[in-house]
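The other protein chains are all here in position, but one chain of the complex has been omitted.
Note that the chains take the letters A and B in the order they are written out, and that residue 1 is the start of every chain.
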Amino acid sequence: MPQVLTANRLKAGEVAYWNRSAGWVDTLAEAEIMAPADAEAALTAAAEWVRKGEVVAPYLFDVRTDNGVIVPVKVREAIRAAGPSVRTDVGKQARNVSL
Amino acid sequence: MYRYDEFDFQFVRERAEQFRGQVARRLAGELTEEEFKPLRLMNGLYLQLHSYMLRIAIPYGTLSARQLRKLGDIARRYDRGYGHFTTRQNLQLHWSQLPDVPDILLELADVEMNCIQTSGNNVRNISADPFAGAAAGELEDPRVLCEILRQWSTLHPEFSFLPRKFKICVIGTEEDRAALLIHDIAIKIIRNEKGETGYRVYVGGGLGRTPYLAEEIGAFIDKHDILSFLEATMRVYNEAGRRDNIHKARVKILVHQIGIPEMRRRVEEEFSEIRKQGTLEVPVHEMVRIAAYFAPPAFEKLADECPSYEQHLRENHDFAQWAKTNVHPHKMPGYAIVTISLKPIGKTPGDCSSEQMEGLADAMDALGQQEVRVTHEQNLVLPHMRKADLYALWQKLVPLELATPNCGLVTDIIACPGLDYCDLANARSIPIAQAIAKRFSDLDRQHDLGELKIKISGCINACGHHHVGHIGILGVDRKGVENYQILLGGSGAEDATLGEILGPGFDQQGIVDAVENVIGTYTTLRQNGERFLDTYRRVGPHPFKERLYAR
Partner (left out) sequence: MLVKNGKIVEDAFTAVADGDPLPDGAVLVSLKRFQAESPALLARGAPLGVRLESADTPEILGEDLRSLALVVLHVNHFRDGRAFSWARLLRTRLGYRGEVRISGHVLLDQIAFYARVGADAFELPLNQPAEAVRAAFTEISNVYQPSVDGRPTIRDLRAARFPKTTLAPS
């Protein structure tokens, strides 16, 4: 199953996703979808970003694509990508961007 | 209430500056995340799903209007304009940024607040009866001891790196409004045959994956000995508590591994050693000095009957409905204790906006209320209201959406933040609470069902106290899908018991139907005004199980 690399930004605490051409990005829509082997390599490489104090707690999660939209397999990641399901006025979902 | 003096102010400000230094070292790469984590946790800072979460200590759940207003102000300027009151009488801000936190800590210090030890493997914020000082039959205000314990446990040099977190609770009445026995150490103020007050101490309570109620370890501890006794208990735990498995590290596991008699023997041995040294004795004058801070307000001599209040009750149905559940007897004639529900139907249990905090602070000022309390049931309490002022209070609460008339009823639900916010959660709690509240929103139906405590946790850590709900709900992850188990028969009150899982779990829709099904069983079986819990205790799980899982 394809995967996405995620972490939280050290300073802001905000959820971030990895994309090799853009670096750490704010939305899941901008994230890079990777095959498991590439994803593992990206996770290993993320240790350097942790060391540099850019992000903390990187890990991989499973996604599928639905008509070109990245959809996390687990609810947890859907909530991280958008914000609290019970408060749609806060979090990334409250911004005028595509998630 | 307790007021900081110059030493307390200096202490919390230095602590905030120390954290500023730690944050700087973290950002400069001098501290790894692994090293920084326990330091930030000891200052109440978690990294959650969406952001950092700052947990602000509300010692023994008591706040002044000034502090409440400041919390609203901080939530607006540094966060997203709301906070979440927790089952440990704290307030959580869910959207903090790391570089802001030292500034927030300094602003909190200005109003005599801090985040010290709201997380980490140390003594946490000490909780107490939210009706302290107002309840009839109270032997002494438990907050006097809480404050002594707060000072003793603050940056305790020996007990800041315990095997696991350590929660202490104190009450002074027979009635338990603080979920006493689910704490690591539970203290009840009692009176002995000689008429002296002292402390009965219980140890080893806690929920989580192995729930236990605390058991008695000290039948009567003299007041001046309490720090010695607690220090002895904690030393036994610090030396012998398990450190190889985080799930087996709480003192409850040690107590059940070695047994209460052996635990008592070890504690007594240490206790007698400490007493020989004498340095931990609490002198009477110190008790008296601290007690003076908690002196009750100057009560007026009032008749208990209040004609204007009675008249409003007759004339205003909504007010009467509110008073029925949210107004409680006070120890003084003509006074009442008021619970302010943070459970509007369909909203997040325990959430409070900046506007609500500030609006309530204004109402407190207008009605001469010095204190508001936070309850473990995630509501607020005004402890000393004149009955004559209740209608005016209610009128101020209604536009703030703080007048939901549901305290103790089926819609007064405890729910942890769950998977909507929490990094540890396996399932969402808040939407389940909202859906149940909506299903039972009809107030007549709620009154018909009477006292019914639903408590929801989004994971086994049990921040939502599901084991001690009359109906408990535990969210789990079943193959990537949120699933909810139902427990029945728990109680966190003076008749404390742990609930039992009824059977297989349900999905998000199914759990609401399951709750309604279980409540339906109760309404068919109840006798002469029995509460849900009483019926369950009388008939046991089988009738509930049979009807719920009938094919």
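Keep this in mind: a residue touches a chain if its C-beta (ideal position, glycine included) is under 8 Å from a C-beta of that chain, and two chains touch if they have at least 3 such contacts.
Bear in mind the structure is a predicted one, so any value in this text is a computation, not a measurement.
Counted over the whole complex, the shown chains touched by the missing one are B.
Residue B:Phe159 is the one among B:Tyr52, B:Phe159 or B:Tyr335 that touches the chain missing from this view. The chain that is not drawn here is touched, among residues B:Arg289, B:Arg314, B:Lys438 or B:Arg538, by B:Arg289. Listed here are the chain B residues that touch the chain not shown: 3, 5, 7-8, 10-11, 14-15, 17-18, 21-22, 35, 38-39, 121, 151-163, 227, 235, 238-239, 243, 273, 277, 279-280, 285-286, 288-290, 292-293.
The rule is short, and it goes like this: only the chains that are shown with their structure count from here on.
Each chain gets a centre from the mean of its Cα atoms; for chain A and chain B, those two points are 34 Å apart.
The part of chain B that touches chain A in the complex is made up of residues 26-29, 33, 47-52, 80, 95-99, 348, 419-421, 425, 427-428, 430-431, 434, 477, 480-482.
Contacts from chain A toward chain B in the complex involve residues 8, 10-15, 50-53, 56-57, 73-76, 79-80, 83-87, 90-91.
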